[in-house]
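Working notes, beginning with the structure itself.
The complex appears here without one of its protein chains, the remainder shown in place.
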Amino acid sequence: MSIDYLEIQGLRVEFDGFVAVDGVDLTVMQGDLRFLIGPNGAGKTTLIDAITGLVPATGSAYYGTHNLLRRKSHEIARLGVCRTFQTAQVFEELSVLQNLDMAAGSGRKARTLLRRRRSVPDIVQEALETIALTDHADQGAGSLAHGQKQWLEIGMLLVQNAQVLLLDEPVAGMSAQEREDTGQLLRRIGQERTVIVVEHDMDFMRSFANSVTVLHAGKVLSEGTVAQVQADPQVQAVYLGHAGTEPVHVTDGADRSETVNKGRP
Amino acid sequence: MNILTERPNAGASRWAGAIPASVFVVLALALLVGAPQVLSSFRLSLLARFCCYAMVALGIGLAWGRGGMLTLGQGLFFGLGAYLMAMHLKLADAGQGQVPDFMLLYGDGKVPGWWEPFRSPILTLVAIPLVPGLVALILGLAVFKRRVKGAYFTILSQALAAAFAIFLVGQQTTTGGTNGLNGFRSFFGYALNDPVNKATLYYIAAATLLVMIAGMWFLYRSRYNELLIAVRDGEERVRFLGYDPANVKVFAYVVAAVLAGIGGALFVPIAGIISPADVGVLPSIGFLIGVAIGGRHTLLGPVLGTIGVAAAQNTLSESFPSFWTYFQGALFIVVVAFLPGGLAQLTGTLRRRRPASTASAAAHNPTPARESTG
Partner (left out) sequence: MSGVAGQLFAGLSLGSILLLAALGLSLTFGQMGVINMAHGEFVMAGAFTAYVVQQVISDAGVSLLLSIPLGFVVGGLLGVLLEATLIRRMYHRPMDTLLVTFGVSLILQQVARDVFGAPSVAVAAPAWLSGSLRLGTVELPVGRLFILGLAAVCVAALAVCMRYTVLGRRLRATVQNRDLAETLGISTRRSDRTTFFIGSGLAGVAGVALTLVGSTSPTLGTGYIVDAFLVVVAGGIGQIKGTVLAAFGLGLLQATLEYSTTASIAKVLVFIAVVAFLQVRPNGIYAVRSRSLA
């Protein structure tokens, strides 16, 4: 397998005069499990939106030899750069199996699409086992529990044969046990892929992150291992004091910085 | 594991599957054996007409019920097929190298160049599915590739039907204007006033409809069907799975247009007339009511609903024209507001305790309790 990695340079996203992402450089290697953190409005989700073609951006985001910023969302997905959404978005009218089978099939020819599914593709069967939904394969995705839906989304990434996985708050609203399971799962699948996780849950980050990038006001504030980032006084000033278990010095500062960030002094 | 694959209509997506084959056989027997036995030749001809409407409805069921594309412009495609057929019939009636009667009356007595190809029966038969399909393809690509959707698409499709009807009215000399094209004497060499040929036309219409239903049955069991539903419920999400939703939608739109075009073409010899009044805004919306009543998500609902509404209209509007309009208006209101799954929803509710969730409602508001009591 070739070693591909995601290399973002000078990425900038502007909404009607408001700069949401302001010249971000970010390189994530294969096998890395990178966490992207930062206060609300830091530009985390917008960064993912830009990489996956949902919002227009300038700069570059190379995966292998492909500049993703020039491509349409569905082409980016076919290159193996795939994502999930803050609120799990699965097709509730379709069964778990149908959801996965569709995710696995973007490369199918028209003739295959116009026929019935005769058997469950191997990759779908494997994914069902990986995300522990084999017993629910036939169940409507709409009736799954919250955590199961998020797992189904991860399963859809797996059958898409995603090489770069962009996960937007994958453990939001999950129980402690589900978080633990999800973290282990991400670790397993992250070994031969590039995984970027946007997360607010600091305990989850501390447990599973290989490396961390802190965004603030659309810029990269700090980058490194969990320990390095936590030790960074700048990070403490704007963010970690807020949710972390580290000694809190800067709560007021964090609040103020968020207010400033939104342009209302 | 095999159990999963043998039940395509499993779980919440039960209507994503297919009707039992037995229902299809019953319908085929009723249309091909029962109706000709029971109905007078006049009624049979009416049923033939309703079958043509049902072809349009079948396509709307696909585009709207499965694909969420509420098209108010199917009159355009119905009209394209119909006018192509009518042009051929007029030319064939006139004879080799001759000019159709109405052109002598209103025009300069010359056949316009774009009419000439349709002297050929083969070319006409090829053009009938092809032209509506191509128009739908171009329009669909223009609209869906630019992510024009929802209400915008609906309004554009309606404007399209309106523009087409206005265009036809303005072309008195080449399309017959408001009068349309009528007075056909023969259909591919067979006299249209012969009762036997009239009956044959019915069989052609009924058989065509059945073939279309069978084709749709296969389509509704395919992976494409799942994809179309997914695009309806989460177009943007499908994009991130690596599909271009525009292509998925365009395909359904084109199929619906082709079915409408064929329906229109068969309508012409059966009804004996096609005019702008058959293709404009009102008939285009009219096609929807049968679909809504029968159940837009089902395979047979649109067909049965359309035939039922057309029959009711025929009976009621003759004796109480004013009452029929009130009734039709009330049907739209009651069915769509309180029974969005159509009558099929009732049978579904009876069969299983859980009410069928409905398309547009399901996207935002999963199964409101009100619907099951409505």
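Order of writing sets the chain letters: A and B. Residues in each chain are counted from 1.
Heads up, the rule we're going with is that a residue touches a chain if its C-beta (ideal position, glycine included) is under 8 Å from a C-beta of that chain, and two chains touch if they have at least 3 such contacts.
The structure displayed is predicted, hence computed values, not measured ones.
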| item | value |
| --- | --- |
| Given B:Leu32, B:Ala94, B:Val148 or B:Leu346, the one touching the chain that is not displayed | B:Val148 |
| Identified contact with the non-displayed chain, of B:Ala28, B:Leu125 or B:Leu156 | B:Leu156 |
| Among B:Leu70, B:Ala92, B:Val135 or B:Leu219, the residue in touch with the chain that has been omitted | B:Leu70 |
| Touching residues (missing chain, whole complex) on chain B | 68, 70, 72, 139, 142-143, 146-148, 150-152, 154-156, 158-160, 162-164, 166-167, 169-171, 236-237, 281-282, 285, 288-289, 292, 322, 325-326, 328-333, 336-337, 340, 360-361, 364-365, 370 |
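Just so we're on the same page, only the chains that are shown with their structure count from here on.
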| item | value |
| --- | --- |
| Centroid distance [mean C-alpha coordinates] between chain B and chain A, Å | 44 |
| Residues of chain A touching chain B in the complex | 52, 54, 72-74, 77-78, 82-83, 85, 89, 91-95, 97-98, 101-103, 105-108, 112-120, 125, 137-143, 156, 160 |
| Touching residues on chain B, where the partner in the complex is chain A | 1-5, 7-8, 10-13, 16, 218-219, 221-224, 226-227, 229-230, 233-234, 236-245, 357, 359, 362, 366 |
